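Of the protein chains in this complex, one is absent; all others appear in place.
Here is chain A:
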Amino acid sequence: MMILSGDPPRSRILTLVLVVIILALAATPFLFPGAKALNVAAKICVFAALVASYDLLLGYTGSVSFAHTMFYGIGSYAIAIALYGMGPNWAAVATGIVVGLPLAALLALAIGLFSLRVAAIFFAMITLAVASAFQVLASQLSWLTGGEDGRSFQLPELLRPGTVLIPKSLFGFEINGRILTFYLVFAVSALMILALLRVVNSPFGRVLQAIRENRFRAEALGFRTVFHLTYANCLAALVAASAGMLNALWLRYAGPDTSLSFSIMLDILLMVVIGGMGTIYGALIGATIFILAQNYLQSLMGVASNAAGEAGLPLLPGLLHPDRWLLWLGLLFIASVYFFPTGVVGRLRKASGDKSAGSSH
């Protein structure tokens, strides 16, 4: 209970789902062979942390930011540029962290102080403007960022796939640098999510919820809300930048498409909404559903389409053709928002709350 900051999932099914997801992620290198499964698992870890940090903003303070991918990008590029420029060593990783995190926090502080004292819509617009400017800047400064091509780089020796830590002859599994990198991503993401859970359940988190509900009332109680909102914005930016660093380390690459594009911002928004806003747990659920669908829906539909074709059914083979996967992804989202307006977590908590008639409080 300590580790969850006194905020358990509060639903038996939700607890079960979370445990299954976490165990599956932790055991991916051994359960699911192949590079794709490991890539998907790493992406789920990174996005769970990224989405959780966005939930701190959207779910707990009610402020809509479009600059979250910018902070994610700052983290990615900081690691990439440092490792590209200084060579594959740990000093470069440390440099990336020491430069990237304060940069993200300072930028978040500046945006917060300038725009969070006014109406929420200005904050959204300013983050949109700053993020667009940053995206242009990143592609223009090609001597530094590699422009549209981005930067590929080598990892330090320990994290390379070629580095065998435990040979296959010992346990029947080879533990190499790639798997070590995966566990680094897994552990840091998990720590960040637990830290966010601690933040939202602290007195500070309660003030954020009060601000979300009615900012004027919170001010009338004596809270300087600009301070709280800006602080939350900085925390979210720090976690997003860290997630970006993990992503860059995993991909050994940082570029506009993988770390700055607005389609990532949309993905984050969808994951928060699907999982359930203002819950933190929703981030893990949303990221898992979304990324699994993104990666496996197409092949699943291929199988279904072929089966329908062989069974001689009309229309269905065409509808289920793998090329139509985006249509089905879209329908899946509409259905999930329609049936789970409070997200998967909100829905499951409500179901268990109904059964135990308020004893969950």
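Heads up, the rule we're going with is that contacts are C-beta pairs under 8 Å (C-beta built on N, C-alpha and C of every residue); 3 or more make two chains touch, one makes a residue touch a chain; residues count from 1.
Methods note: contacts and distances are computed from a predicted model.
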Chain not displayed: protein name in its UniProt record ("Carbon-monoxide dehydrogenase medium subunit", "Septum site-determining protein MinD", "ABC transporter ATP-binding protein" or "Menaquinol:cytochrome c reductase cytochrome c subunit"): "ABC transporter ATP-binding protein"
Option touching the unshown chain, where A:35, A:221 or A:315 are the choices: A:221
Touching residue (missing chain; options A:213, A:257 or A:323): A:213
Interface with the unshown chain - residue positions in chain A: 203, 206-207, 209-210, 212-214, 216-225, 278, 358, 361
